[in-house]
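All protein chains of the complex are present and in place, except for one that has been dropped.
Moving on, here comes subunit A:
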Amino acid sequence: MSAEEGPDVAAAELALGLLEGEERAVALRRVLAEPGFAGEVEVWRGYLGQLFDLWPEAAAPAGVFERVERTLDAPAQIASVRAPARFWPALAGLTSIAAAAALVFIVVRPNPLPAPPPPVAAPAAAPMLVASLAPMDKSATAMAAVYDPARGQLRLTEASAPAANRSAELWVIGDDKTPHSLGMMKPEGGMRAVAMPMRAHLAPGAMLAVTIEPLGGSPSGKPTGPIVAMGKLSTV
């Protein structure tokens, strides 16, 4: 930043949503790399939260809640939204896209089977990827991740549980240099399906990172808390 453009207040700028493009990407990388910066962003979110008091109200149009209920009751939504809800809070908006993609896939299958297997996006020959996530913080333990591109499944070893009022969120930073959430870590580890839109980011050289976030994950969908473990994906 040039001197004539003012002091460094990137944490506030990120919390306010002023940045775009490369400037935003730089600030998001700082959130991952600098725990102090991540903390500052959270403090700014708290300050700005006080301004919600001032926001003028406007009665919502009739029928919105009924639409919400219909969406929740639709069978396609229950399968795609309810089950992974706790597991994928940060990906809430993407689950329906993934479900739609799955639906299209099933519909266009030339040879309808009674019970079609889960759709597979990656080429069958794609090699398995592994990452060893080194702890960046004494509260964390080392973890390993294995990703199977053919099935879109990520297996994680056990992780140390975050404090009771925090969640550990898993991110992938790929070619676009932007952190994308892969959902919350479970202390017991285990297998998880990676949402379709996220799969392209899981490639050799991509970084996996775990940050400590407010319960349920980063409210903004981007990392805000300190990074506790990270490691690079590589082929087996």
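Convention: a residue touches a chain if its C-beta (ideal position, glycine included) is under 8 Å from a C-beta of that chain, and two chains touch if they have at least 3 such contacts; residues count from 1.
Here is the rule we go by: contacts and distances are computed from a predicted model.
Engineer: Hey, which one's the missing chain according to UniProt: "Sigma-70 family RNA polymerase sigma factor", "ABC-2 type transport system permease protein", "Sulfate/thiosulfate import ATP-binding protein CysA" or "ATP-grasp ribosomal peptide maturase"?
Structural biologist: "Sigma-70 family RNA polymerase sigma factor"
Engineer: Per the definition of touch given earlier, which of A:G17, A:P127, A:G190 or A:G205 contacts the omitted chain?
Structural biologist: Only one listed residue reaches the unshown chain, and that is A:G17.
Engineer: In the full complex, which bits of subunit A touch the chain not displayed? Write them out.
Structural biologist: Contacting residues on subunit A, toward the hidden partner: 2, 4-9, 12-13, 16-20, 45-61, 64-65, 67-69, 71-72, 81, 85-86, 89, 92-93, 165, 167, 214-217, 219-221.
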